[in-house]
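What you see is part of a larger complex, with each chain still in position.
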Amino acid sequence: MSRILTFVFRRRGHGGRWHWTDIATWIWLIGGTILMFGPALWLVASSFKGPAQLAEFPPTLLPYIQQTAVVEGYDAPLPLYTATLEDGSVEVLAEIRRIGVNSQMVDPENPGERINVNIADRSPVREIGFATGNYVEPLVANNFLRFLWNSVFVTTMATLITLLTNSMAAFALSKYRFRGRDAVMLLIVATLMVPLSVILVPLYSVVNATGLLNTLWGVILPTVATPTGVFLLRQYMLTIPDELLEAARMDHASEWQIYWRIVLPLAAPALAVLAIFSVVWRWNDFLWPLIVLSQREHYTLQVGLNTYAGELNVQWHYILAMTVVTMIPVVLVFVFLQRFITTGIAGAGIK
Amino acid sequence: QDKVEVRVMWYSDGIEGEVMQDLLDRFEKTHPEIDVVLDNVAYQVIQEQLPIQLASGKGPDIARVTNLKEQAEHWLDLRDYVEDPAYWEANFGDRFDWMRPDGSDAIPGFMTQLTLTGGFANKTLFEQAGVEMPGDGATWDDWIAASKEVMESQQLPAAFAIDRSGHRISGPNASYGANYIGDDRMPAPIDDGTMTFASKLVDWTNQGLMLPEVWVSAAGTTYRAAADDFINAQIPFYYSGSWQIANLSTKIGDAFDWVATGSPCGSAGCSGLAGGAALVAIKYTRHPEEVAAVMDYLASEEILREFTERTLFLPAHKGVVEAGGLNFQSDDPNVAPALDKFISASTETLPFADALPAWKWANAYYGALVTRISQVMAGEISLEEARTLMDQDIADQVSAASQ
Amino acid sequence: MAGFGKTLGRAVTWPLTLVARAVDPPLRVWQRWTGTGGMAAVFLAPNLAIFGVFVLIPLVLNFVYSMTGGTGILLDQRSFIGMEQYGRLLECEDYTRRITCREDQFWTAVTNTATFVIFQVTLMVTVSLITALILNRNIRGRGFFRAVFFFPVLLSPVVVGLIWRWILQRQGLLNLITVNLGLEPEVWLNDRFYAFAATVGVSTWAHMGFYTLILLAGLQAIPRDLYEAAEMDATPPMRVFRRITLPLLGPNFAVVLVLALIRGVQIFDEVYVLTGGGPGTSTLYLTQYIYEVGFASILRNPGLAAAASILMGAVLVVLTLLQLWFSRRAEGRRAR
Amino acid sequence: MGRIVLKGITKSFGNAEVIHGIDLEIGEGELVVFVGPSGCGKSTLLRLIAGLDRPTSGRIEIDGEDVTRVSAADRGLAMVFQSYALYPHMTVRQNLSFGLENTRMPKSEIASRIDEAGRMLEIGDLMERRPTQLSGGQRQRVAIGRAIVRNPTAFLLDEPLSNLDAELRGTMRAELAQLHERLATTMIYVTHDQVEAMTLADRIVVLRKGMVEQVDTPLGLYNQPQNLFVAGFIGSPNMNFFRIRATGGSAELPGGLKVPVPCDGEVTIGIRPQNLKLAVDDAPALEGEIRLVEALGAETVIHADAVDGTPMVTVLSGQPALGAGQRIRLTFDELPHLFGTDGMRLNPH
């Protein structure tokens, strides 16, 4: 069974020996993992960096904070540095203050004696540490739960409606012959062409006219009729054998039941794909909610997150942290849904 | 008793949102009948969404805005609502023209902060290189020459950088005698003053003195700041503006000493360019009285002083400025001198620069400048071609706007 | 976990099932009354209604915008000027030299976008296809790798642009590596070629998971016995791929090509953050141009932006129709 | 319940007409079998009756009611598809219950019907499996079960047994016969299998290129085929045909055996292989040379070429010691079938 699953390149791959395709596969996978996941992991690591460290050149891989030591005679903990002394020896010293290019330092073991070090000859002692404030502060300060709820609401409703309406339309477009079918299909595909960011103003006018401004439905509705979804589902449903529908018709099923009980379950892989996309899109939607929602109680996470983007300064440390937080649910959804993609079962009922 | 809700659309570059929230909380305690909601938004919302809202007669009650003049028709005239219009005239009167139609006497709001473009120098780098920092009255050439020395001695990638923004180079342009405003208050053709500084910039870029990626690696009017390079001690000199003070302070920390330098001089003066954000009342509010109450509170000297001290902004309140003695809340020894420097530099702006914020076509000019000069730096067009194109861009904008 | 997932799935779908059951009787009556043709209308209605209001009307409005002038935002504040905006976009003194065009940046954006799309779509389709093929193999940890390749899709474009700018900037991660390898550091984003390659690469990085998933779903639907038949025929792997996998992947491949093309032409956010269109104007793409003209400055020219977007849409429609025409031919051959 | 009448049915796909005007009456409770060569339109006709396709012209009545425009779901028929068409995402049980749930039948009733069908079709153990986990034969049985549980006005079965092994096919055939007897439901049954057709059918409809060639009882068809096509199609191995000129009331078969013929001129003489037997040595006989001997154990099929080259087949019982290349002499007792030049039967009924 297992080797039935193996694929195009499997020709000589089995039998225990390694075929070049196996090696290529693993090179691709490992390389891909580094390339795809590496930057993302780095993003997560960076989200624990303080603002200063984020701006730091060259960037570090991991978040660090400078070590400090409490030194006798000084109230505040002092930052630690490795300093190269005049005699060439290297020591860990605590800095009292820096004046120009000179750093006044003290040996934590021996607080009495002050040492002057040129700042070019010292480097901070740092250890991996997490600026958890990046997470805590926005979460505490910013009505986060409210935003979360709004996002969940928007994402869930939009995804459900998307799946429902798109699959219905795709069903009609793939399994019925009627006049104007090609025209409808064409229309739907044609509207893929203009990006949302371009028709924002007209769309705003429409949403304004329908009274949906500053409501979550104003965020949900314009996005659910996504032509992409219809297109995707239709193409998949074309591969579902008509005979199954006919069998159901013979079983006294109404067209609605055929759609609901036969076509929908069989389109599960495509639906899962669309559901994943929809969740990702709606969850990450930013531009459109920004336009519709101008009142804090309606903000979605992404909108809330972007309040850290100012005119002249962007508080990246908060944005990164919140990006990571907002990513968690979608990752979970993906992990949950992706298993449905594996089953290409549509053809299985047919001889 | 129903509370009246007043919505404030607010964006933050730093901690000012928190400060404002704090101030408003205090306001609500004393005014239980008013519920002030601070809608923190991205600057993009102010820039892109608010205009649409305003055009369709909607919007918040109060907003923090930077595009003041262009949208002046939407601001509410608070003259009939505030307690003491004279107080407003006295303390904010100078800037009202930035935010009301030409010839109007409305009181649309007040500047929450003033900004002024100006330079920053990495004092430590200069010291390490053993180069004397140019003093007051030093020209752009002096500064670049000094920075160049530092760059060479410290093996830095560049000598200086200037933010990629038409606004940022307009102060220096003015210093070289530029004037954008024609006699009819319509845009004048690009003049030699502008071209002088532009050609300097291009030369500096070609010579590798100016950090190339800031201007070259972007197209159109995209804003790019070089703050991070300064923060990382990659450039000894950085021309940006007063708003960077808080940012530099947090991110540089103790790494090196830095100073504000004001604007270097050109042939015509040593001008920076003022600007800033204003809190304005929106004409479409249903509760002008309450809005005015909030505005009165926020504009009061005491509150504004506290706001300024906590946010490290330049004050725009005449009384506050004149009273002086601001107790800026920062441990950083570099901050207070820098702020002082900017306050004193604000007296050196040239009249043309002062006129710009209240001039309708400034943005058209800025856009053309930054778009085309970048192209010259990238080697796509020559400076002469750029001049024609800039004139043409501006003319196009004007004609499009008047259709 | 699986059991929990099932329960959860049921909990979510249960209300929907109830609704689905409730609507059945009335729909049955409707079906008897109108026949299956009428049912097609029922199935299309919700989508078309939402679609009409929120997509079609704005599109039409957009077209109207393209024929108005001025800086007003709402239609009633704008004056009708006919096709002037189109004229302005298309006007050139010498069509061989972009610089002589009235909107030279538009033409720059058009050529840049065309080049970008050619490279990006090719790369995107190739990479997603290879990845889909590999993920379709029976390898250990398939689920994990699938998640890995999909992960960047979860990131917002702004964050994508940002991460890569940090990697590619003068003192970024990449230069850290090159320096450690003993090479000269390079200001990647200041180089025409590298910047262009970066936009192609980064946009592929960010979106390939999307297309991989679509292709993967398609691969799963190909009957296995066909591969067995091919194996009996001693078909070399590449030939199996070309002659069996590719053709049978047809419909999904069409989806991917069309979507990749469309989204390629519409590329914006991540590039905007990554290169901002630079160096110079060498990665200035159409949507950025439209954005700058129509939104970025306060002196917006929505009419011009709308006209540009309509032109862009028109070109896309033509390309897509061509594409669909090809895939329709393939569709004729589909399935048993 | 279950009288089905077709009137002047035609069906075209695009320009190609595949059913050319069929009239047919199927009585209540009758089991009618459609036979005919591959591609002759059996499945198409069945689909028209089912309501899955609309006839291009003509009229379909069920129990006197015109259902031509009624949808498949509302005709109350059940169908077993040639390709099974099981719902791949449902278990066997769900496959069986799906049709019942659509009629809002009580749960207990559904369960009992399914149990019964499961027992009858020996798929009781497979109830929780999905179609992918079944062998071909098991799938076919589930498909039949799905029709049975519905208790329909009429069954439409498109080659329901074609994928079963011989043993199971025999059993299932008997089951179907019993089922039909018990339910007395009208059944229309498409098959390629002569034995199925002969044993199950009340009447057989022989189709050819979208036309009805003959409708009759199995033995009627066998004994009195109306034309050459039916004669050749019914019966296995096929009937032997000899095309000869008849003169003076008789025709001479290759080898010299004479057959009385009621008319003069060109005729085709048809003799079933089972009716041929080895001739006594000196009697006049059909002569030929053996080409191939197929020993089936109980009987032996002998393919031979008559002296004039006409191929002929005979079935001899047992395992006679004959081999390829040997000469063979055959004769027959029963009157052969006679067909005219137009292919129509000449014998009296």
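Just so it is clear, A, B, C and D label the chains in written order, and each chain counts residues from 1 on its own.
Rule of thumb we're sticking to: contacts are C-beta pairs under 8 Å (C-beta built on N, C-alpha and C of every residue); 3 or more make two chains touch, one makes a residue touch a chain.
All of these numbers come straight from a predicted model, not from anything done at the bench.
Just one chain of each kind is rendered; the file's full complex, by chain label, has copy numbers A x1, B x1, C x1, D x2.
By definition in this document, only the chains that are shown with their structure count from here on.
Separation of chain B from chain D in touch steps, taking the shortest path, is 2.
The chains in contact with chain A as well as with chain D are C.
Set against the C-alpha centre of chain A, every other chain centre is closer than that of D.
Taking the mean of each chain's C-alpha atoms, the chain closest to the overall C-alpha centroid is C.
C-beta contact counts were set side by side for A-B and C-D; A-B has more. Here the spacing of chain C and chain D, counted between their Cα centres, is 55 Å. Our note on geometry: chain B versus chain C, Cα centroid distance of 37 Å, whole angstroms.
The distance from the centre of chain A to the centre of chain C, each centre being the mean of the chain's C-alpha atoms, comes to 17 Å. Multi-chain contact residues of chain A (touching two or more other chains) are listed as 57, 200-201, 205, 241, 254, 257, 346-347, 350.
Shared interface positions of chain D, defined as residues touching 2 or more other chains, are 71, 74. Contacting chain pairs (ordered by label): A-B, A-C, A-D, B-C, C-D. Every residue of chain C that touches chain A in the complex is listed here, in rising order: 5, 16, 20, 23-24, 27-28, 31, 36-37, 39-44, 46-48, 50-51, 53-59, 61-62, 65, 73-75, 130-131, 133-134, 136-139, 143, 145-156, 158-159, 162-164, 166-167, 170-173, 175-176, 205, 209-210, 213-214, 216-224, 227-228, 231, 236-237, 240-241, 245, 251-252, 254-255, 258-259, 262, 266, 268, 287, 290-291, 294-295, 302, 305-306, 309-310, 312-313, 316-317, 320-321, 324, 331, 334-336. Residue ranges on chain C touching chain D, taken from their complex, read 31-32, 35-36. Within the complex formed with chain B, the chain A residues making contact are 51-52, 55-57, 79, 95, 98, 100-101, 119-120, 141-142, 200-201, 204-205, 208, 213, 290-291, 294-296, 303, 306-313, 315.
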